[in-house]
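Input: one structure, supplied below.
Removed from the display is one protein chain of the complex; every other protein chain stays in position.
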Amino acid sequence: MRFSGLALKNLKPVIKVLPPGPLSREVVNEEYKLLFPPPRLYSIAVDSASNHLIKDLDGNMYIDFTSGGLECSLGHSVEIVAEKFGFKSQPLTSIDLERTTTATAVRLARRLTHLLKLKPEAYKLFFGVTLEDCVEVAARILEEYSGKRVFITTSHGYYGETSLCATLSGKDNPRREDGSATVIHAPAPYCYRCVFNVNPSECDVECVDFIENFIFENVVSVEEVAGVFIEPIMVRGGCIIPPEKYFRRLNELVEDYQITLIANEADVGLGRTGSWLASKRLGLKFHGVILKSSLAGGLPLSALIGESAVLNSVKYWAYPRRFHPTSCLAALQVIEYMMEHRIPENANKQGLLLKKKVNELAEEYDRIGDVRGLGLLVGVEIVENKLEKKSDSSMALKIVRECARRGLMLSVCGKSTVLFAPPLSVDAETVEESVTIFEGALGEVID
Amino acid sequence: MRFSGLALKNLKPVIKVLPPGPLSREVVNEEYKLLFPPPRLYSIAVDSASNHLIKDLDGNMYIDFTSGGLECSLGHSVEIVAEKFGFKSQPLTSIDLERTTTATAVRLARRLTHLLKLKPEAYKLFFGVTLEDCVEVAARILEEYSGKRVFITTSHGYYGETSLCATLSGKDNPRREDGSATVIHAPAPYCYRCVFNVNPSECDVECVDFIENFIFENVVSVEEVAGVFIEPIMVRGGCIIPPEKYFRRLNELVEDYQITLIANEADVGLGRTGSWLASKRLGLKFHGVILKSSLAGGLPLSALIGESAVLNSVKYWAYPRRFHPTSCLAALQVIEYMMEHRIPENANKQGLLLKKKVNELAEEYDRIGDVRGLGLLVGVEIVENKLEKKSDSSMALKIVRECARRGLMLSVCGKSTVLFAPPLSVDAETVEESVTIFEGALGEVID
Amino acid sequence: MRFSGLALKNLKPVIKVLPPGPLSREVVNEEYKLLFPPPRLYSIAVDSASNHLIKDLDGNMYIDFTSGGLECSLGHSVEIVAEKFGFKSQPLTSIDLERTTTATAVRLARRLTHLLKLKPEAYKLFFGVTLEDCVEVAARILEEYSGKRVFITTSHGYYGETSLCATLSGKDNPRREDGSATVIHAPAPYCYRCVFNVNPSECDVECVDFIENFIFENVVSVEEVAGVFIEPIMVRGGCIIPPEKYFRRLNELVEDYQITLIANEADVGLGRTGSWLASKRLGLKFHGVILKSSLAGGLPLSALIGESAVLNSVKYWAYPRRFHPTSCLAALQVIEYMMEHRIPENANKQGLLLKKKVNELAEEYDRIGDVRGLGLLVGVEIVENKLEKKSDSSMALKIVRECARRGLMLSVCGKSTVLFAPPLSVDAETVEESVTIFEGALGEVID
Partner (left out) sequence: MRFSGLALKNLKPVIKVLPPGPLSREVVNEEYKLLFPPPRLYSIAVDSASNHLIKDLDGNMYIDFTSGGLECSLGHSVEIVAEKFGFKSQPLTSIDLERTTTATAVRLARRLTHLLKLKPEAYKLFFGVTLEDCVEVAARILEEYSGKRVFITTSHGYYGETSLCATLSGKDNPRREDGSATVIHAPAPYCYRCVFNVNPSECDVECVDFIENFIFENVVSVEEVAGVFIEPIMVRGGCIIPPEKYFRRLNELVEDYQITLIANEADVGLGRTGSWLASKRLGLKFHGVILKSSLAGGLPLSALIGESAVLNSVKYWAYPRRFHPTSCLAALQVIEYMMEHRIPENANKQGLLLKKKVNELAEEYDRIGDVRGLGLLVGVEIVENKLEKKSDSSMALKIVRECARRGLMLSVCGKSTVLFAPPLSVDAETVEESVTIFEGALGEVID
């Protein structure tokens, strides 16, 4: 039940039950169980808002002279805006989350915990707007939890653009080395271009050994390590998909040394690999996991889900909550849709088809060095020739641009890997159409 | 003209004109003039999207196998989501901005430049999602432009929560000192609690002199300074409104030493002070200015508008574009609404009324130490008594909570300042109602 | 008893008593009580050494195939060198301090503790070579003791030249801002040029209040502070001598907030102010104090004397010991000489004479803005004129150069302060001669 935007002239607030009323209290109590504990001024759960009025779950109406934490300078969901967008009713765009809460976020927390089969008491959630929000919060928690400042991660990862996140990302994607924390990069499990020159069949996971035998022995004591950040699949770094033994060894290392590990599933979480989480599919154990906008159908929303044990030991933690109610609502719809339509199964099925089709092309073309795929992520690494494996990034760009000219948008990741990342609801016909266009483009640009 | 979501079964892309078509090219060309130059794969301007299909301005339709840069894992604006939201048509939620663009952002850039009376060739824009996006981009630009790493700012400012932003914010709002950049804090122009114990009437702007005579003389050479960050009004730090002479002296300092200055108007930009920019109203000259979500009616959007001269000297700059088309569209509606309804004038008028009313109360109550206001920002500093001026933050909280119980939401900023920040479209009746409630609450909690 | 350098041909080591013998053990045991606990391989106390042979206190002789920790590549005190220097016997130049020890250092530790009237069980010593050794060790201890990384210090201090030390020193003397630790500078108690524009007679020690009211309130939480570094007299910063109330307030602050304070007496320790420590004379309470080369008559030696309570809580601490036996021996002679000749009393007496004479000149010359002195440190600040107090550094240089031409070497500190720092054994005649030359130089260069 939403009240109409026409309430604009009703200037008087209406207090039906002394706030916080019972329905607000219920939401707030559940929030304390599910979400990272925020500082809060009122225990009021907002239902909806219009112009300068906020309505709580108990039916009270308030004049909002915080303007939604100064974000809604025209008040909430101002009519004229809603109309232009064609909204039938007016969803909340923003509320002042340091002062109030909304049942939507709590519902989404509950939904996600359940979906990912995490014990509700064992995990808590933090919602942010961007990937960087969650990475920075995770880093802050790890630093406070451990009392240390050094992070271990791999090359070829992507953690965002702020000063700290760019340092985690390393050189390839982003841009700057920074003193904000000490980040040490281990080689990524990029088997096609193994730093150790080892053939996959003879691989002893030297890239995890490197962490133990080189980094911990010579560069930094494990006692200085605040935590490990891992992308289970390094999508932007080149669609790098580690072998399963990589995760087995990494799990052992993390357990042996009692290190806290955060999995960054910004690009692969919620179904893309055929599982709800790539970590699950690949056997990576984490203490925290990060999800991003795919969660909310493209609206800005990110989530960090972490072990309560880690969180509860943090004495003082105060990154403000900053999710948008609209995004949370969209995320709930997205999850419902995915459940109903068995999206991960579709991703798996269409992904196998796509990979098979692309692999067939790979045999024909000396320019395709490697095909890597899991679920609806398929990376096609373009090289000068199969023997020498030299990256050819200008050829990769040519191919992608030729595809666009033929009506197929792809992207390039890593140095020269063409990335297929179709919507998870894609059907077989579209997959086949895309491979046909890709093949046409290859034929056109490769002489 | 939008195409219907029912196009789902039309699997074949349609290329009517070889991309990039003339309409796409026109947008892309204007974008180069108005926006910070992004890396881009295709020169395609997206019109709309549905499921896995993207339509460009020239009528071409593409299969999007980037899934909107992996953000739209169910494709674009998936029907079921739109329906639940009650969208009549389907706005874009996200597109892959590293590969395409949208005319909406370009239109918004043009609109903002015009609104703020900035010469189009002299300024360029960067759109982000959060405040932190813009502050981090500004810092990165200043560092590259100057080749230096030290920033000067004032205490009581708020610049966000990432590692770098929290360092800029200093202690009061956020939380951590960091080595990511050297930030030196000068005293804020907080006249009610002048660090120099100077009476406002005898003030020689010692707090700007401090930058010149103490910081530049003794702490860091001006040659090491990458730039200055200033909040024209430090809202979260306590609704601190500097006297005009503060900005006159600061302008002189910045000019004398040829320092680059960024004004952070996240909380005050776009009309709140009665002008489109607080900097304009208060006489602060900037080389860049940051706006935030109030821009888009509460949807996540931030903007950095900077002098082209600064930007064009930056050789390598690659923070990815990350605005959401929905937010840009909302921002265009917000600006149109504000123009039509002369919102700044209303802010000024209602602000004067609010300040007058609160000032009348201030005379009666010994607990009100100071009232500071400009436009629709009024801060009421709660103290133990007028003579000793000791902050009483628990009393401020009591007052705000009592107001909430009576149907008025306010917030506390700084240590003990109650903040009125009404929607800018507020009318006189609501303002008076709010002061009546506030007075009632004061009477209740003050014995 | 030293053995002759002629033992060179005696190639066989001689073990009279199984090492460590009783005399070695005695020294090593006392060392554990007096000095910061070092890692050590053998419990052997070296008596003397010649060429490749080392003799311990128990009369054992060893072949030294560590070459004195690789520092004595020609063996110890090689004959030819000693001869050229005119040494009668051969003092140790260096021994491998990670492996052995020498009674000289232990004796010096005992002597210093006694001289400064510190309870032997309450303090421990660290000997280094340079000022930087002691400042870096102190910082490392404070960081580990507190678990924090922020240091507070004043402007105008001098802490040396390494990356961390230069950051502590601030801009004036050294050269670079650095992220190695966060250093926050409070205004120095430079009363002649008070940042707060307060007359000394009305001074409420605003510069200490600034730490409490501005820095701790707004810039960094006191909970983040690892410690405070203070120069009791900022010699290189301009011979700045704080009033006694400064130290009273600072002591209170440090006690109220339970902060650890290190006094840097590199330039003023051991008698120059008329007391063995300037801190004692001025009433500054410290948890650690740093002394430097004046300790060893100009040979490289520095010392950090710290409360055992601070030190004993440091779990892991491993800056290697690095004093040179020659320097320790010289220091023992210096202290003996100073005691015998009542050097601090002489410093006080001649200092009063010098200050009186210079003050008489100050009355005559409008170019002398201020005279500051304590013991045998007198600073004469050269200005354009007494009224405007503008610094005139080129005039200060001219004066000092003219003095040199007349046979008197002085130096310039701060911006334009001429510094008299005579040897502490100076007599009245030489003091008067120096003032005569100074007066002559003033007459020559001032028109």
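By letter and in written order, the chains are A, B and C; residue numbering begins at 1 in each of them.
FYI, a residue touches a chain if its C-beta (ideal position, glycine included) is under 8 Å from a C-beta of that chain, and two chains touch if they have at least 3 such contacts.
Given the structure is predicted, the values throughout are model-derived calculations rather than measurements.
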Touch with the omitted chain, as defined above, among C:64, C:206 or C:224: C:64
So one chain is hidden, and I want to know which residue out of A:32, A:192 or A:210 touches that hidden chain in the complete assembly. A:210
Tell me which of A:55, A:140 or A:156 is the one touching the absent chain. A:156
List the residues of subunit A that touch the chain left out of this view. 149-150, 155-156, 170-172, 176-182, 185, 187-188, 195-197, 206, 210, 213-214, 217-221, 224
Residue list for subunit C contacting the dropped chain reads 11-15, 18-19, 41-42, 44, 51-52, 54, 60-78, 80-81, 84-89, 91-94, 96, 98-100, 129-130, 132-133, 136, 139-140, 161-165, 174-176, 178-181, 235, 266-267, 270-272, 292-294, 296-300, 316, 318-320, 322, 324, 326, 329-330, 333-334, 336-338, 343, 397, 400-401, 404-412, 419-427, 429-430, 433-434, 437
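Convention: only the chains that are shown with their structure count from here on.
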Hey, how far is the Cα centre of subunit A from the one of subunit B, in Å? 25
Using CA atom averages as chain centres, what separation in Å is found between subunit B and subunit C? 51
Using the touch definition from the top, which residues of subunit B touch two or more other chains? 176, 178-181
